[in-house]
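For this depiction, one protein chain was excluded, whereas all remaining protein chains were kept in their positions.
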Amino acid sequence: VELTMYYPVAVGGPLTNIVDGLVDDFEEQNPDIKVNAIYAGNYNDARIKALAALKSGEPAQTSVMFSIDTYELIEQGAIVAFDDIVETKEEKEWLKSFYPALMENGQTQGKTWGIPFQRSTIVMYYNKDAFRAAGLDPETPPATWDELVAAGKKLTKDGQWGAMIPSTGYPYWMFGALSMQNDQVLMNSDGNETYFDAPATIEALEFWKDLGSKHGIMPEGTIEWGTLRQNFLEGKTAMMWHSTGNLSVVKKNAKFDFGVAMLPAQKRRGTPTGGGNFYIFEKTTAEERKATMKLIRFLTEPKRTAEWSMKTGYLATMPAAYETEEMKKYVADFPPAAVARDQLEFATAELSTYQNGRVRKLLDDAIQAALTGSKSPAEALEDAQKQADRLLKRYR
Amino acid sequence: MSAIELQSISKIWGATTAVDNVSFSIDQGTFAVLLGPSGCGKSTSLRMISGLEEISQGKLIIDGKDMTTASPAERHLSMVFQNYALFPHLNVEENILFGLKVRKTPRHLQNERLSKVAQQVGLEQLLDRKPAQLSGGQRQRVALARAIIAENPICLMDEPLSNLDAKLRHIMRVEIRALQQRLGMTVIYVTHDQAEAMSMADKVILMCNGKVEQEGTPEELYNKPATTFAAAFIGTPPMNLIDPIACNLGKTMPQNGQDEFLIGIRPEDITLSDTKGLKAELVSADYLGADTVVTARINDQEILVRTPGKVTIAEPVSTRLQWHEEAVHIFDKSTGKRNDKVKVQSF
Amino acid sequence: MSAIELQSISKIWGATTAVDNVSFSIDQGTFAVLLGPSGCGKSTSLRMISGLEEISQGKLIIDGKDMTTASPAERHLSMVFQNYALFPHLNVEENILFGLKVRKTPRHLQNERLSKVAQQVGLEQLLDRKPAQLSGGQRQRVALARAIIAENPICLMDEPLSNLDAKLRHIMRVEIRALQQRLGMTVIYVTHDQAEAMSMADKVILMCNGKVEQEGTPEELYNKPATTFAAAFIGTPPMNLIDPIACNLGKTMPQNGQDEFLIGIRPEDITLSDTKGLKAELVSADYLGADTVVTARINDQEILVRTPGKVTIAEPVSTRLQWHEEAVHIFDKSTGKRNDKVKVQSF
Amino acid sequence: MISIIKRQKISFSIESSAAYFLAFLWVLPLIYALWAAFHPAEYATRFELFAPLTLSNFATAWEQAPFARYFLNTFLLVTSILLVQFVLCTLAAYSFARFEFPGKSIAFGLVLIQLMIMPEVLIVENYTTMSNLGLVDSILAIGLPYMASAFGIFLLRQTFKTIPHELEDAAKIEGCSLWQILWKVYVPLARPTYVAFGLVSISYHWNNFLWPLVITNSVTTRPLTVGLAIFGAPESGVDWSIITAGTLLAVAPLLVAFLLFQRQFVQSFMHAGIK
Partner (left out) sequence: MKHVSTQHQLYGWLLLLPATLFLLAFTYYPTLATLAKSFFSQGTAIRPAEFVGLENYTFMLEDDVFWRVAWNNVIYALFTIPISIALALMMAVWVNSRLKFKSLARMSFFLPTMLPMIAVANIWLFFYTPEIGLIDQVTSIFGAESQNWLGDPDTVLGCIIVITIWKEAGFFMIFYLAALQTLSPELEEAARLEGASRWYYFRRVMFPLLMPTTLFVLINAIINSFKLVDHLFILTKGGPDNASSLLLYYIYEVAFSFLDQAYASTLTVILLAILAIIAIGQFVFLDKKVHYQ
């Protein structure tokens, strides 16, 4: 059987090489299955390519795509639910072996459509040296919004900001964390309703904006996702919120003592998950599905998941992975690697609805409009909600 | 047998008739010149002969065969163009051999002919130059070489010397003429320069407005211009055409119908005299080294006189003009045609 | 006082010396022609006078003032360029007025002068045409008009007629000369055409290899060429330069040093005779209408003879050449310089 | 008098300085790329005169992607596009320049419209076409939409029009057929235009990104730019050292070729009468 798999790359490092290595291992163990693993650009590109390929009858059996693409893919009739494929008890067990928070985005209509693979959450990186210099305890990073502001004020000085939360690239994702911390989810689990104009949501956005305009611990305007890491590494900010996917690069390049912490809480702790899931395409023969299952199961074996996590910085997607010897050792040597796992307890799905691209962009635009001051947070979010309602009405 | 014969050939473009019912024939080995002012249809005639232009009406016979609709290649002609039409990307050798290569002449024949032709036109040393690296005269020679290497019996040339300066033009004229005679080619040569026509042609075909005005040897055209047009077109400075009444020539002429004629006298046939002849006033002089062209004036009519040596005229002087009886040409005023019946007296 | 004076002026480009220590002066109101073969430094000299090219060495005096380093505009000159240098996007009027507009001459003065100049060169009807819509002669007139409207006393012209055909060239020559005289301009006119120089100049400055070869009136150059170069350069056909020994001229010359001289005789000074004179063979003839240039040959040396009327030579014929004593010019063979001390006899 | 000349000299030197300054600004990105690529990552955004030099960025970049293969792909892509463009454009331009036929000006107008409707706009439809043709993920598919270049047709037509009719006449007299005239007269005489157009085409397709990204799936077809995007995507956080090293690797052949032949290229542009 020949399988074609698309996968995106969204973090630094030679990810393609790692994937190729994994695929080679798989082929060795399963000589009757040939896998073409195709790097397909970023998440967006991967989805475009996969959908276009399907439409044109190009054979592809599985793809790693954005975890939040689920509704879109369902609407396009592109994917099948794993519940319809799994047969054995063992396989059903396997479905339950992942962290529930990571499964959320892949589940709707009571079925599981996506299996977590390259997944991440947001964590807070902070510069311990800067903490020391500002007279803060480097081992107790701020755990609440108030503490964040207070610490930020102490850390802000000429040429160094207190904190930075990126607001390009995936602003809705960062915002998902803030609103969660304010105990408000952004959408329902059917993906046909959003809560952009809920008071708690507005409050969260106000807080984000205030970090810059009121408290002055963060630059005003938007903050670039791509260059933020460099800013942090150059000591231009003492704290940054970023994907766990950056952990290995930061670890490699930081010339100072740095720490990783869970995101601070307001009403509760919270972070959305993120990253890519495995999907299986509709247009596949039973035989292909079987082979694909084999592949996915191979790639999500705890041992391999642990290895994957250590090499890339992505989360290990199941508790079992953290129980492996190697992982234990790794976490012991490098405690920050455990933060993301520990935070999973508080994690939720990231923003995912029908018309996901549009809805997401509505929120992104609203956030950026508020941060750059062209609209007030309330105004921006109310507008976004209105339009989102219009889009999602027909899915209710 | 004529090498080329045009039978009532016309060229019509929409409303304009560029060539109008032209007939003439050219004998083998003749150097024929198509002469005429700009726009009279010389090039068009030549291009119809070459096949580059379709013939609208009439018939073209080459070497006894009807070639009215044949393609240029079938006519076995050579042609030398005004701007030489050398291929700028090919060197001299490649330019000369272009036609032979197209026709896939065997290599050794090519080389043989090349060395012969190159020697004939004196290009042996320059075979690997590009046209841009040649002087005007050398380019002209390449164009000639390309035309003669095909050994076609007929060669057409469209103002091939008009881009050269006076000195070079003279040299090339002699060369072309010599080559033509040596190779016994039939040449049809287009020019609007009458001096060129006079010095080269065995036969001149003078055209005007798409029609043939006069046909003949250079001397015939010079000595017996058939029309005022021919009279004025040939000779430098051109023949003076004088209104006999305006110039008080009355007494030398038959009394009746004086106003129906024009009198033509060539500048070199007039002599200046202090004592006898027509009274005139000299107004300006144009010194040419060996001789001077003097402008004389009689009642607003200007008459040119060519006189040897240097003459300077600071301010108008009175003089008298004289000529021989035989020097006088008479034309009908209305038709412009030559009239040899009327006789005038000398002074 | 001279209008323009060049004092030992040179132009050096790296290794080449284009103009080499040239001195001459031109009086006011003179039509001076810089004559010489291509590449002899005429244009370069003119451009140094105009200020478009820096002067490497020497001094330039204009109207008594040292202008060696002045900018072109300060020299108050006009210039007519070879390709006319008309601004293609401006119409005739705007072209003519270009300089006045640059200098912000008052509007009414502009109009006044424009109408005067346009009338002088006969362009009244064409003022709103673009240069592309003009014939060669008309363009030339626009260039002239642009040069004279500034009313600068000095006008420079660099081969202004070289792009016109022969007939037009003749007409424009006369026009330019007349205009110069009427306006009393000082003109420096560059050409490589000796006929042009002869017919226009008050003064000819003959250049060769960056140096002045001879300076003088056209007649001086024609009648008393200072060097063999001048002798051969001026006159059509040029002067015959004969080696006396090769041509058996021995008996007419002083016995000693025959091989040190060259004898120059103009073609029009030689007459053909059956009875008396130097034996020669006529080999070819070039018919020009009024006269014929015949090529005579003595022992491989070709001698041109200009003779009136038509002569045809089908095959070589024997003849004899005759000339007057005064027609003979003598040059030192080694230096090429004229030598008036030696005398030769006539036949 | 002296002062005028002096003033001209001064204003000229001011102008020259301005020109050099602008030129400096224009190469600044390249200078930075060189800096970042040849220094360790910590110096990517800091400039110290004696920062240590390294080639490791190139090594890393080279390892992260099969550059050799990408080079080959890009090379195949660029040359095949160029060749087909030359043929198609030559034929069409010859037709437009020297033939009269009904509908010619309409046809020419339609061609010019393609000058505006670049394939970039039609990616979606073109993808469908390619998959119908079964060409997705092939180098051919990257090239196909660009092969009939309106720009090339236009340029060549202009050039062909400037070639004197006399040359064609001379060739006809010598017995050339239509094809021979085209091949022996027009094509060699338009060489500068071919070079100039070639330069534009090569740099365009060497640098083209969007369409190749969409239409290619595998290492064996992906051109350099798409390969470069692995480093380029800011999602992963920008690592300038590696990006610049990769960029330099990708553009090096083109840059070197341009440096070596720049005189010829620029002159071709001038002779091509592109104006």
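Every chain is named by a letter (A, B, C and D) in the order it is written, and numbering of its residues begins at 1.
We take it that a contact is a pair of C-beta atoms (placed from the backbone, for glycine too) under 8 Å apart; a residue touches a chain by one contact, two chains touch by 3 or more.
What you are looking at is a predicted structure, and each value in this text was computed from that prediction instead of being measured.
Enquirer: Identify the residue among D:A41, D:I215 or D:A229 that touches the chain left out of the display.
Expert: Reading the full complex, the residue touching the unseen chain is D:A229.
Enquirer: Just one of A:L22, A:I48, A:L155 or A:V331 touches the chain that is missing; which is it?
Expert: A:I48
Enquirer: Mind pulling the chain A residues that touch the left-out chain?
Expert: 44, 47-48, 51, 72, 75-78, 159, 167-169, 219-224, 226-227, 230-231, 234, 236, 355, 357-358, 361, 364-366, 368-369, 371-372, 374
Enquirer: Tell me, which residues in chain D touch the chain that this view leaves out?
Expert: So the residues of chain D touching the missing chain come out as 12, 15-16, 19-20, 22-24, 26-30, 32-33, 36, 44-45, 47, 87-89, 91-92, 94-96, 99-102, 104, 107-126, 128-129, 144-145, 147-148, 150, 153, 178, 203, 206-207, 209-210, 224-225, 228-229, 231-234, 238, 240, 243-244, 246-247, 250-251, 254-255, 258-259, 262-263, 266, 269-270, 272-275.
Enquirer: When the complex is taken as a whole, what residues of chain C touch the one chain not shown?
Expert: Listed in rising order, the touching residues are 50-52, 71-73, 77-79, 81-83, 85, 87-89, 98-99, 102-103, 130-132, 146, 150.
In this section, only the chains that are shown with their structure count from here on.
Enquirer: Measuring centre to centre with CA averages, how many angstrom lie between chain A and chain B?
Expert: Whole-Å distance between the two chain centres: 92.
Enquirer: Go ahead and note the Å separation of the Cα centroids belonging to chain B and chain D.
Expert: Distance between chain centres, rounded to whole Å: 54 Å.
Enquirer: Going by the contact rule already set, what residues in chain B reach two or more other chains?
Expert: Within chain B, no residue touches at least two other chains.
Enquirer: What parts of chain D, by residue number, touch at least two of the other chains?
Expert: In chain D, no residue touches two or more other chains.
Enquirer: Quick check: in the complex, which residue numbers of chain C touch chain B?
Expert: It comes out as residues 162, 165-166, 174, 192-195, 198-199, 218-219, 222, 234-237, 266-268, 284, 286-291, 306, 308, 310.
Enquirer: Can you list the chain D residues touching chain A in their complex?
Expert: Touch residues, chain D against chain A: 41-42, 44-46, 63-65, 127-128, 130-132, 136-137, 213-214, 217-218, 226, 229-230, 233-240.
Enquirer: Could you please specify the touching residues of chain D with respect to chain B in the complex?
Expert: Going by the criterion above, the answer is residues 164, 166-167, 169-176, 180, 184-185, 188-189, 191.
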